Every structure is written in structure tokens, then in C-alpha cells.
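A single protein chain has been removed from this complex, and every other one stays in its place.
Showing chain A:
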Amino acid sequence: MNIVVCVKYVPDAQAERTFNASDNTTDRENVDGLLSELDEYAVEAALKLVEAGEGEVTVVTVGPDQAADAIKKALQMGADKGVHVKDDAIHGSDAIATSLVLAEAIKKIGSPDLVVTGMASTDGTMGVVPTMLAERLGLPAVTYASELTVDGAKATIRRDGDVSTQTIEATLPALISVTDQINEPRYPSFKGIMAAKKKPVEEWSLADLGVEAGQVGLDAAWTKVEAFAARPPRSQGEIVTDEGDGGKKLAEFLASRKFI
């Protein structure tokens, strides 16, 4: 079974994230980045499936030079090869354009049995790219998988909702997005780090994919950030001194905020 995993290089959520002042896009240059933690679950899910049978895992990313680190991390975890789509014209692309570039890249890779993605990125957090991508590829899509098994040409997915748990079957080829409940992503081993150095990574431009520069980027985006402001520092909490009526005051406070 051949699997393509879409991964994203995102600014570290633990660092001070910000926007570029010039065009209000996410600052990817001055903040340390990494493979989106939510995508690690997708990589792990794909590796598990391939290790249980045969085939290979290809990771694909769309992003600037540094995004190569996201591919490298996935290769260190055990993926077989990488594809890095980079082109200055992609800067500022929205989800629609991103899904176009990913779809063309996956078509060029071949016809995978399965496309696996994280449930959302940790920077944009829209979670719409998986279904857009499935639409463009003409694949059935099952999102938010918390369990995934494959038997022959049939994938079985458990999807945990607020009020029920659904079991869904999909015929391969299909696209599945996975949650952070599906597995515990492995650490790369040192052997994995060494092996990753020798794994092939292809770099493709928009021209390689037959995508026009005008179809992507900030100018083609359907949405645009008009302005941004830093979140105001958190104000100090209210301190209640217990003078025998602490419990009552606490209840009053919670009631005033409609918590109880």
C-alpha cells in the first residue's frame, strides 16, 4: 500500500508567534518552526499501516526553504521519501490554493492508495484542506479519524463525535484526516536520523506541477488578513480572601460568569 502524507511546517506553538508587518501573513522566517505536531499523528498512522504490510510512505509539503525540516522529521520517523513544493509565488496562499498545489503534487507522485493528513494545522487551524484536497482528487474523504484500520481495499475509521461514536467504511483510494487520539507518534531514533540523510527528497516548483502563479499566493486568496494586533497581556485574576464566606464568594463569582 502506498500512502502519501501531507505535512506542514508551522511556527512553534511554544514560541512567540506573530505576523509579517508588510503583508499580514504568518511570520515563518523569524520564529522557530517545526513539523506541525498534529501532522506527526498522520505520519505515525501511515508508518503503522505500511509496517504492518508493505508499500511506502511519501511525505509532501508546500512551503518555503525551511519547510524541508518538516520533511526531514517525517523521514527520520521512518517515511521513505519526500516531496517539497516551493515557489515564491505560493507565499500567502489560502486553503483553496494550498489544496490545489497539494492535489497536483499528489497526482504527480502517482496514485496513492491512501492520502493521510492531520486534522488541522497548528497555525491556521482551519481544518478544511483535507476535504478540499479530496474533492480535487476525486477521493472519498473521512475526517477526524481516531482509529484507522485497512483490510484489502477497505478502510475502517472510528470517528468520535460529541454525542456518538461512528464507525465509517471507505473504499480505497481514500483520504483520511486523523486526530491526536489515533496514536502516540514515535520519536525518531538515532538510526532514523542517520537513515534520513540518504532518503530522496524531490523539490518541485509550480511550473513542475503545471500550476499558474496567478492561481495561488496572496493576490489569488479569497480571504486576507486586514489587520492584526497582539493579544493584550492577561490581566491579573481576582483574589478572594476567605473570611468564612470564601465558598459563597466563589460561587457568586462563578455564577456571575454563568459557569454555574
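Definition applied: a contact is a pair of C-beta atoms (placed from the backbone, for glycine too) under 8 Å apart; a residue touches a chain by one contact, two chains touch by 3 or more; residues count from 1.
Note that in this section contacts and distances are computed from a predicted model.
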{"item": "Omitted chain, identified by the protein name its UniProt record gives, among \"Acyl-CoA dehydrogenase\", \"3-isopropylmalate dehydratase large subunit\", \"Ubiquinol-cytochrome c reductase iron-sulfur subunit\" or \"NADH-quinone oxidoreductase subunit N\"", "value": "\"Acyl-CoA dehydrogenase\""}
{"item": "Candidate in contact with the missing chain, chosen from A:Q76, A:S93, A:T122 or A:T143", "value": "A:Q76"}
{"item": "Contact residue for the chain not shown (choose from A:M194, A:A207 or A:I260)", "value": "A:M194"}
{"item": "Touch list for chain A against the chain that is not drawn", "value": "72, 76, 187-191, 193-194, 197"}
